[in-house]
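Note that one protein chain of the assembly has been removed; the remaining protein chains are unaltered in position.
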C-alpha cells in the first residue's frame, strides 16, 4: 500500500499546475459566450497552448491519447476541475466528448474513427450524447422511448431527448443517439447507439434548458432535441444492434472518475476561496477566520475532501487493476458521495461570501450548480444507493 | 390557546385562493421579462384584478392599507408565496416596496408621503432599499461605508451599493439609501436614511447581479449602484439624522414574517409538485411514490412545514400582542430556521423531478434560489444564531 | 388564533414549578433503586406531597382524574419531563400506568375498575402493558405471535413478550396483555387485550433488558415475560374480543402527547445544563459560551424546541377539538420529529460537558437514552413516516 503519486503523474501535475496559472485563471474573468452558444474565441488560444505544452487528450488511454492510466489521469482531472468551465475544454478533456471519443476508440469502425474520432481528437469539432428523455425516468434504460428502426440500409429515428449537454453549440457536429432497436428483446439488449450528424434532416435542436438560471452557453448549453423520421445509414451504428446499453455502461466508469475528480478540484477551489474570504472580512470586529462556525466549515471541508479524493483514487486503481466490474461498488460509491460532499462545501463557501457568493463575481454559484446537477446526472444518487445496497445485502443472503 | 384562524382571515384566504386559481397560476407559464428589466405587461392586468377583488395592500396595517394584523396577514402571505414571482407583485405586497411603504407610512413627512407613498400604494411606481455594500460585511451596520454629508440645505451622498433588489427596473423611481451621517457617533446612531429619486445626477445604476444564474429581471434584478456626489434636499431625510439604524430595525420584523410565510408557501408548492411527480413517474417498475426514500422526503417535508408555520404564526402573534421587542427571539428564530428548512424541501422536490427540476420547466429551481438567498439576506443565519444564543445564555449568567 | 395559556393552565404550571423546586430536584441526587427493581423509598414521600398539593392524576380527563384537556395537561407534562425519572411517578402520571388507567377508565367493566383502576389511581400499585415481542417486528400488529385462546370460562395465554416496561418492579401487580384471539380474522380484529395479574401461574418474569447499559431499575426495568398456559377468567377481557387493536390505538394519541411534552421538558433541561456549563468552563482561555460552535448549538436547540413544542400543542388542541382521528397527521408528526430533535439537543449538551456528560454525574446520558429509545417505541419513526407520506400522497391521487 502506497499513497504517493508516481513520477510521471507528478511531472504532469507540475506542468498542468503551471498551465493553470499561466493560461487558465487569467482567462476566467472574461470567459463568457456572450449571446451565442459556444465558447469565447480565447478557447482556441488556450487549446493551442495546451497542445504545445503536451497537455492534450490526457484522459484517453491507449494509442489515440496520452496513454495514462485512470489512476494517473485522476489527479490531473482534479486540477482541471479548479476551473471547470475552461480547463477541461482547453485540454480537450471535456465531457461529453471524452466519453464519445472513448466509445469511438473502442467500438467505432475505421470509417467512423476517420470521420468523427479524428476531428474530435484534434479538437476541431464537438459532440453530444443523446440519451435522457423528457417523459420518462431515464435512470432506467428500459424506459427509453426513442425508436431506431431499420428500414433497408437506413435507420429511422423518432423521439425526443432533452438535457443534451453541448448540443446548442453549432460546432457540435455529431450526436451519439441512444434508442431502442428492439423493444421486445431482453431488458438490456433492446437499445442501440447510432451516430447522427447535426445537419441530418428531421433533427431539430429545439431549445436550451437552463440549470438553476444558467444557460451554460459557453459550453454549448443543454438542448431539447426532436428526431422526426431522421434517417442515417446503417453504417452509423456503433458496435452491434442491441449493444447500446453495454456501450453506455462501458463509458460510465471513466466518466465517473473524471467527473468526481473534477468535483474534488472544485471543492479545493471553493475551500481556497472560503479561506481567503474568511481572512479578509471582519464583521463585528473579528475576522471571519476566527469565527468558530467558519472554522468548523473549513475543517469539515478539508476532512471530507481528503476522504472523497482517496475513494476516487481507489476506484481508479481498481479500474486499472481489476476492471470496471471489479470496481463496481467503488464507482457507485463515488457517484453517491462526491457530488453531495462537494455541494456541501461549496454551499459553505458561498455562505462565507454573503450575497457576492451567489453572483457572477465569484465562481462559487456556478460551481455549486455543477455539483448539484451531478447528484442527478447519470441517474439520481438514490438509484445508485439502492443498487449498492442490494449488492451489500447479497453478501449475506446465503447465510440467513 | 387556539390554533384556528379567525373569520376575517378565513374569508381573505378563501378569496385569495380563488384569485390564485383564476389569475395567478394561469399567468405563470408566460411570465418573463424578456430582455428587459421589469415585469411583463400582464402584471398590470393582474394588479387591476387584485384591486377589484379587494386583495390590495393587504400587508399594510393602519389606515393606508387593509388594516390586518400580522397574524391575519401571515397566512395570506403564505398563499402568495406559492407563486412568488407573480402573486406578491399582483397584490402590491412585494418586497422591497412593502418595507419602504411601511417606513414612509410610519416615519415619512406629509410631503414625502404625498410624493412617494401615494404612488407606491397605488402601484404606479416601484422602489428600492439601498443598504448592502460590496466591500464590507453588511450584516454589521457599523461597517457601512456610504457617506451622507450635509452641505447647506442638501445632503451629498457618496458610496457604492450592491444587490439592490428591484433597482434595474426603470419604473423603480425612488431609492431609500442608508449611509453614515456621523461616523464618529455611537454605534447605532451613525446612520441615516434619505430618499433619492432615480434620476438624481450622480446616481448610476451600474449593472445587474445574478443569483445562481438568474437575473431576476422580471422583478427588477439586483443592481450595483454608484453614488458620486449625489445631492438631495435635506427634506429627503426620513425621520431624523442618526435614526437610520432604528428605522431599518423597525422594518425587519414585519419583513421577516412576510418572507418566512411566503417561504412556507413555496415549500407547500414544492411538496405538491413532489407528490404529483412521485405519483406519475415509474422507474424500474414501481412508482416513485412507493419508494421509501421518496416517502421519507414527503413525510419530513410535511412535518417540517407544520413546525415552521406554527413558529412564524407565533412570531406574528407576539408582534401583534407584545411588539417587535417582545418577539425578538421568535423573529430571529424564524429567520434562522425557515429558509434552510424550505431549501431542504425544495431540494428534495428537485431530486424527485430529475434534470427537469433544475430547468425552466418547473418553478422549483427558482424557488430553491429564493430560499437559498434568504439564508443570506438581512445577514447570514450565523449572525442571527450567535445573537439568539447570547440572549439564551444571558438567562443563566446571574446564576453562575 | 391565540398562543397564550389559559388561566387554569397557568395556575397549574406555577404550582407544579414550585413543586419541582421544592420536592423533585432535591430528590434527584440520591434517586436510585439500589440493587432492587423499583423506586427508592423517597418516592412515597413525593407522592404524598403531590397529592396534598393537588398535583395528582393530572393526565386523566373526566371524573376519575384532574379533568384537564390534552391542551391543558401538555405544558404540565413538559414540566415533569425536566426530571423524568421522578416527577411523573411522583404525580402518578408515569407511563405505562397512564395509558393503562385511560384504557380501564374507558373500556373497563365496573369490576375491572374496582379491582385495578382504583389502586392505580391511588398509586398503591403499578402496572405494565405487554405488547412487544422478541421474534417479530412489533410495529406491525398483525405480526403478534402471542395466542389468547378461549377454553370454557377462561382464556389460555401462550407467548413471549419483551421490553415490557415496569414489569420487573414487584409492585407491578397487573399486566394488560395483547395477543391474538382469532388469527384468521381481518387484519385489525385479530387481537384482544386481557388483564393478567402478576402472580398468575404460568407467567414468568424472565429477566430485565438493558437500554444502552441502563437497567432502568428505579422505574421497574424492561422485562422479558413468558406466558406458558397462563389462565385467566374471561371476565378479564378488556372491551370485546377482537377489539385489542382499536383499544391500543385509542391509548396512542394521549400517550404521544405525554411522551413528546416530557421530551420537550428534557430538552429544556439539557439546554439549561448546556448553557450553565458553557458559562462555567474556559478551555484555552475563552469561555465555552463564547465559542461559535457552542453558540450555534444553543441557538439551534432553542429554535428546534420552540418549533417542536408548538407542534405538540397543536396536536393536543386538535385531539381536544376534532378528536384522535382528525389529529392523526399531527400525532404522527410529533412522534416523528420530537424524539430525534431532543436526541440532537441532548447530544450537544453532552458534548459541552465532556466525559462528565456521559456519566452518572449529570442527568444527560439518561435523558439521551430516553430520547433515543422513543425513536423506536410505538414503532420506529420510519413506519410513521411512511404512513404519513401515504396520507399526504393521497391528497393528490385523484388529480393525476
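Letters A, B and C mark the chains in the order given here, with residues in each chain numbered from 1 onward.
The working rule: contacts are C-beta pairs under 8 Å (C-beta built on N, C-alpha and C of every residue); 3 or more make two chains touch, one makes a residue touch a chain.
Just so we're clear, the structure is a prediction, and the values are computed from it rather than from any experiment.
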For this session: Based on the whole complex, identify which of A:238, A:275 or A:355 touches the chain you can't see.
Result: A:275
Exercise. Which one, A:157, A:318 or A:350, makes contact with the chain that was left out?
Worked result: A:318
Problem set entry | Where the missing chain touches chain B, by residue | 291-296
Seminar exercise, completed: Logged for chain C, residues touching the omitted partner chain are 132, 134, 136-140, 143, 162-163, 209-215, 222, 281-284, 288, 291, 293-294, 350-351, 354-361, 365-366, 368-369, 372-373, 375-377, 380-383, 385
For this session: For chain A, enumerate the residues touching the unshown chain of the complex.
Result: 1-6, 9, 71, 271-272, 275-276, 278-280, 289, 292, 294-296, 298-300, 302-304, 306-308, 310-311, 313-314, 317-318, 329-330, 333, 336-337, 382, 384-386, 388-390, 392-393, 395-397, 399-400
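Definition applied: only the chains that are shown with their structure count from here on.
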Seminar exercise, completed: Relative to chain B, the most remote chain by C-alpha centroid is chain C
Problem set entry | Distance-to-centre winner among chains (Cα means, whole assembly as reference) | B
Seminar exercise, completed: Whole-angstrom distance, CA centroid of chain A to CA centroid of chain B, is 37
Seminar exercise, completed: chain B and chain C have mean C-alpha positions lying a whole-number Å distance apart equal to 43
For this session: For chain A and chain C, let me know how many angstrom lie between their CA-based centres, rounded off.
Result: 52
Seminar exercise, completed: Shared-interface residues of chain C (touching two or more other chains) are 292, 294-296
